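Removed from the display is one protein chain of the complex; every other protein chain stays in position.
Naming follows writing order (A and B), and every chain is counted from residue 1.
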Amino acid sequence: MEETIMDIDLREKEEYIINMGPQHPSTHGVLRFETCLQGERVKYLIPHCGYIHRGIEKMCEHLTYPQLVHLTDRMDYLSAHINNEAVALCVEKAMDVEVSDRVKYIRTIFAELTRIASHQLWWSAFGMDLGALTTFFYGLRDREKILDIFEETTGSRLTQSYITPGGLMADVHPNFQKRIKEFIKDFRKKLPEYDQLLTGNIIFRERTKGIGIMSKADAIDYGVTGPSGRGSGFHCDIRKIAPYSAYPFVKFNEITLVDGDTYARYLVRMKEMWESLNILEQLVDNIPQGKIMLELKAIKAPKGEYYQRVETARGELGVYIVSDGAPSPARIKFRSPNFSNLFIINKLAAGHKIADLVAISGSLDLVIPDIDR
Amino acid sequence: MQTEQLTTLITSWVPDQKPGISKQYTEFILPTDKVHFVAKSLKENPETKMDYLFCLTAVDRKDGFHVVYHLTSSEFHHSLVLRVILTDKINPAIPTVSDIWRAAEYYEREVFDLFGIRFENHPDLRRLFLDEDWVGYPLRKDYKDSFTLER
Partner (left out) sequence: MYDFTSLIDSITTSLNRNFSPFWAGTISMMLLGIVLLLFYAVLGLYLVYAERKICARMQNRMGPNRVGPMGLFQTIADLIKLLLKELIFIRNADNFLFNIAPFIVIVASIMAIGSLPFAKGLQAVDLNIGVLYILAISSMGVIGILIAGWASNSKYSVIGAMRSGAQVISYELSVGLALLCIITFAGSMQFSEIISSQKDGWWIFKGHIPAMIAFVIYLIAGTAETNRGPFDLAEAESELTAGFHTEYSGIKFAFFFLAEYMNMFIIAAIATTMFLGGWLPFHLFQWHGFNRIMDFIPPLFWFFGKTAFVIYVMMWFKWTFPRLRIDQLLALEWKYLLPINLMNLVLIAFLTLMQWHF
């Protein structure tokens, strides 16, 4: 093949372009990073998304509100309940109805369980990316208990579509509270093991401290929310800013650190798991009695525009519904957290080495179907 | 900042703004050429400090494309919606706000990809999700292709 001017130019500068992905063990999904490397250092990085674009927003324009809840599961599949909750809350806000306290409590319990399960999977994959392969098994072993709780009540482990506009699909299983209490007790003993294995390890700290520093101004400018943003000092927890469901009834801390490096983002998620356990403990014994599903003649949002913000495990999810009074929305937009979290990676990774790129993208905790919808 | 103060502030910058549609947030409908100025002022004004653009999207309505900006402040936690109605549906164009908020760069690429709205002065306006050679803009209401099931 003829050498073009661009090849000669690249060769003289000793730069070469490498594609990480779309199939790659550590990008956790179909995402392509076009990386320009100079030796070991990353000069710039262009993420290419769209490999799993399914047109969810367009599809939802032909579906009724209870139907489109099933599609939201498949966006950020690790926070499936919270996605469902976002749509349910938006539609209920539009129709100006309020669900019973029982529904609110159960929704929040499911949301917090989902958050813990998501962070467990993130921890497993993060350790595995950095080379500590045992973390994969520890994290998933504990996540199985949460998935068993989900399966008992909703019938499915990953994509449940349980929370729906108007309430819940069905009442919880009789074993629900017992299982959750067992899980809380068990996980409180297991979580220090995670710290022993990874957090305190000197090799791990050397790999993550000072890597990928995101300033608070950058986080706000790019719209990076969730634990990634909170690791840089950006107070963006929607559960505190605009509480919904049962969050007004519980006391918990918003974990924010100021360092902004990979280690800070890691610590934020680890501490969030402890906070979620506290929230679960406050809620699980006090679930009030009440109706599971509101009796609504038809689920139709009145004419107008409505926006709901919730806090998924990865950041702020926004559901924006534009309705003409029909059973289907005229336009529904999902402001997905991973979409905003992704594009800061060029700024974070430039100047670091390839191995650091893996650590940075692991710490941003991206779920690709959420980016592409 | 309260709604009345915001209304006074916006009116002082753009006398011909119209009140918005949304009942949930304070909303202003602005003309196309003023939106960049208002956005920049909202970000820089120390009383509003709208430094967090949390949603930028477009809606295809009968009277044109509505480009909707949802803004909030990370410090004061007050929110605002700006709306621009583009009546030209063949070649819609609007100035970019990506020099004000970096997040807008990618939101605008998504809007361009799915609606075909051109953002002037955007640093890198090309399709985001779909292939470079895709014909048409899927989220428009008049988009027709052989795969779409019509109900």
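Throughout what follows, a residue touches a chain if its C-beta (ideal position, glycine included) is under 8 Å from a C-beta of that chain, and two chains touch if they have at least 3 such contacts.
These numbers come from a predicted model, not from an experiment.
For the chain excluded from display, the touched partners among the shown chains of the whole complex are A. The residue touching the chain not shown here, chosen from A:W122, A:F204, A:F234 or A:Y320, is A:F204.
Contact with the chain not shown here comes from a single listed residue; of A:M75, A:A88, A:L113 or A:M128, that residue is A:M128.
Where chain A meets the omitted chain, the residues involved are 16, 18, 20, 25-26, 40, 127-134, 136-138, 141, 197-198, 201, 203-204, 206-207, 353-356, 358.
In this section, only the chains that are shown with their structure count from here on.
Those residues of chain B that touch chain A in the complex are listed here as 21-25, 51-55, 57, 59-61, 68, 70, 74, 77, 101-103, 105-106, 110, 114, 128-130, 138-139, 149, 151.
Remark: chain A residues 49-50, 53, 55, 57-58, 62, 93, 218, 220-223, 234-236, 241, 304-307, 309, 316, 318, 320, 322, 330-331, 333, 335, 339-340, 343, 372 touch chain B in the complex.
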